[in-house]
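Here the complex is missing one protein chain, while the rest keep their positions.
Entry: chain A
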Amino acid sequence: MGVSFFFIFGAIGSGIMVISALNPVFSLFWLVIVFINSAVFFLLLGVDFIALMFLLVYVGAIAVLFLFVIMLLNLTDYPPAFFKREADMTNYIPIGFLIGVFFFSEASSSWFVLGPFQKENWDLSFPWLIISHHNIEALGQVLYVVCCCLFILASFILLVAMIGAIFLTQDKAPLGKTQQLLGG
């Protein structure tokens, strides 16, 4: 319980630092710390393959992509809106109040049903009750057999994203090479 709370508070505190950092590079590093904390929490939850894939995809690919774009575009001189004097946030009060009431009612309803604190013990090798295999084994059996069409569809989505990114960022190439004639 204490271990999971340590990583949960690490994730939440780093999330606060993500949205309040002045420099987007620092914000991105705090985002990496959020992802590492939540991946360790997923590991404690027993979904180890997804935790490791989370580290691989987010910290290895997406955070580096963001960092590369920030370095490429030199975006470090835009302060957040709430540090400016003229920022007026009073427009957001009614919708913020409604959303806050909604989420607080969600949390309090779960507390009313189950109670806020319960004793539990973590099991790092939790056997699945329905399919009694290891996590990656069970996930592979579901993903490759039952959801194979979804798997192929995901590969097509990644292909479309790759073609779109290349098409959006390429320079307009000239149509062909033209010969420059001397003395003409």
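Please note the rule applied: contacts are C-beta pairs under 8 Å (C-beta built on N, C-alpha and C of every residue); 3 or more make two chains touch, one makes a residue touch a chain; residues count from 1.
Note that contacts and distances are computed from a predicted model.
S.K.: Which of the following is the UniProt-recorded protein name of the chain this complex doesn't show: "Proteasome subunit alpha type", "Methyltransferase type 11 domain-containing protein", "RuvB-like helicase" or "NADH-ubiquinone oxidoreductase chain 4L"?
M.R.: The record names the chain that does not appear here as "NADH-ubiquinone oxidoreductase chain 4L".
S.K.: Could you tell which one of A:I33, A:L52 or A:I70 touches the chain left off the display?
M.R.: Considering the complete complex, A:I70 is the one touching the chain left out.
S.K.: In the full complex, which residues of chain A touch the absent chain?
M.R.: The missing chain touches chain A at positions 4, 8, 11-12, 15-16, 18-20, 24, 27-28, 31, 34-35, 38, 42, 45-47, 50, 53-54, 57-58, 61-62, 65-66, 69-70, 72-73, 75, 78, 80-82, 89, 92, 96, 99-100, 103, 106-107, 110-111, 113-114, 116-118, 120, 126, 128-131, 138-139, 142-143, 147, 150, 154, 157-158, 160-162, 164-165, 168-169.
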